[in-house]
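Everything below concerns the one structure shown next.
All protein chains but one are shown in place.
Chain nomenclature is as follows: A and B, assigned in order of appearance, with residue numbering initiated at 1 for each chain independently.
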Amino acid sequence: MKVLEVQNLGVNFGGLRAVDNFSLSISENELVGIIGPNGAGKTTVFNLLTGVYKASDGEIKVNGKSIKNKSCHQIINMGLARTFQNIRLFNDMSVIDNIKVGLYHRYRYNLMTGILKTSKYFKQEEAINEAAVNLMDVFGLMPYRDYLAANLPYGKQRELEIARALATKPSLLLLDEPAAGMNPQETIDLMNTIRKVKDEFATAILLIEHDMHLVKGICQRVVVLNYGQVLTAGPTDQVLTDSAVIKAYLGE
Amino acid sequence: MKKAIYFKKMTITLSGAFIAFVFLSILIKYGIINRYYTGILISFGINVILAVSLNVTTGFLGQLTLGHAGFMAVGAYCAAFISKNLVGLPDVVCFMIALTGGGLMAMLIGALVCLPTLRLKGDYLAIITLAFGEVIKNILLNLSFLGGANGYIGIPRFTDFGWTFWLAVITVLATLSLMRSRFGRVITSIRDDEIASEATGIAISRFKLLAFIFAAFFAGIAGGLYAHYMSIIEPRVFDIDKSIEILVMVVLGGMGNVPGCIIAAGVLTILPEFLRGVDNLRMLLYAIALIVIMLCKYNPNFNRLIHRWRNKLKGADRT
Partner (left out) sequence: MNTFSQFLMQLFNGINSGSIYALIALGYTMVYGIAKLINFAHGDIIMVGAYVCLLSINGGLPLPLAIIASIISCTVLGIMIEKIAYKPLRNASRITLLITAIGISYLLQSSFQLIFSSNSRPFPDIINLPPLIIGDITIAGKYYVTIIISVILMTVLQLFVKKTKTGKAMRAVSEDQGAAMLMGINIDKTIAITFGIGSALAAIAGILYCASYPIVSPYIGAMPGIRAFIAAVLGGIGSIPGAVLGGFVLGIIEALTKAYISSQLSDAIVFSVLILILVFKPSGILGQNAKEKV
């Protein structure tokens, strides 16, 4: 089954056609990259997928269901999760609590149980704790368990954001420039992390990236956006050697 | 938290509260704490309820509300109306119904105020709640069956130390309990970053509403206690100055810090007793406290100093 199907997506900002005729479909456990020059509309696509902006036309289906008229949090609960270009964490909360917020919908108990602390509360909280610890283990966040998110080193902040997104158990994870601001070594570590996420969590990943090493290293397919339109799409090695793509990036 | 640890902590807390209660009750019974000081204790309890409940919206949810006294007014008038018109029941039952009614009414009004503002950012919410507090005051001034500007009189004096003490304990425990549940975590996450919270699948408006009505309910209870303690209530008591006073307690105690709030409520209950007759000075001190705390909180040098002190204290503990 396709986790994401996008057909002829388009959006206007005033007179500007920011995204035009964008189509893409992603299968389970696939790793796809979106590349393109700055201002090509990559983040706008993410914002359309997660309902932050409403599409002017076209259709988006997540796990076979249309996201029309759904708000951001409803779309997330349909199986999408995302990170942000400029990291957005709950800065004054501990690392483990950041992840526990992501687990909100997966382990439930009602308000009265929460306030009166019946035995169901303790059972569920234990499950929440266990799930959070498992996620932290994957990303090596255990040593930082009780740190405030704001005090984490930059690379760890990125990983925490990914861990929090994974906590919602998405079938498709959207990563917005995960390698931004990282040095080559950190980027290599990140590539390993992303591979690990793909394998261990059996999730599909769609990522925006400027770092061509990362794209070349892990993406199975690449979509190139330019001026809001798909310039070309296909297997990574083919696309990255395409002359039109090189022209869009480097000019004539 | 593990179940066993939780119950152990809870038992210690409750027995501590019980011992304090018995001790104070004995002192009151034998007149060692006279009526004047009992009155201060009751005001302290009411202020604790107000401050801790405001802390849920302003401290944990991060939304500035300037109409907390308005919710208190709704609770006070509603509870007073119930207990004055509900005859033939034992006092305890009557008071329970009145307090619950006041709390629920405040909750309902809280929901009505909150709903239109859910989509808005913090600044607007502050103004709306401020406006709402003033509207409530104006409406009460014009409702003759509630006494209007002359005040609503003849409310039975049901409130005593015991009621106030235990209701304050319940408020504190309920608040802490809420904040330590999955709901509390979500509320705090909204304070830190609304967009990230929504992108984590949280229906933020639902939780804003939850925090709001939770706070309004307890403000209503505090109002009910106040009405049945004073026996006469006037609309002008519940004005913006009262809301600001509660806000000062929260800010002084530390936003999102429940024990701090309790201490601050204590300080701000006793302080006016020393400043009797110079009421202007009190508001001036509140104003200065608000400004200085905010400036210090955001001053890196000050924070570094606090950090060093804390480390020193920790170091001293170890040796």
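Following the convention adopted for this analysis, contacts are C-beta pairs under 8 Å (C-beta built on N, C-alpha and C of every residue); 3 or more make two chains touch, one makes a residue touch a chain.
These numbers come from a predicted model, not from an experiment.
In the complete complex, the hidden chain is touched by one of B:I32, B:A287 or B:L305, namely B:A287. Of the candidate positions A:V52, A:V133 or A:L148, contact with the hidden chain is made by A:V52. Among the residues B:K29, B:R157 or B:K297, only B:K297 touches the chain that is left out of the figure. Remark: the residues of chain B touching the chain excluded from display are 58, 62-64, 66, 116-117, 119-124, 126-128, 130-132, 134-135, 138-139, 141-142, 195, 244, 247, 251, 255, 280-281, 283-284, 286-291, 294-295, 297-299.
In this text, only the chains that are shown with their structure count from here on.
Chain A and chain B have centres, each the mean of its CA atoms, that are 40 Å apart.
Residues 1-3, 6, 174, 177-178, 181-186, 188-189, 191-193, 195-204, 210 of chain B are the ones touching chain A in the complex. Within the complex formed with chain B, the chain A residues making contact are 50, 71-74, 76-77, 81-82, 84, 88-93, 97-98, 100-105, 107-109, 111, 114-117, 119, 121-122, 124-126, 128, 164-165, 167-168.
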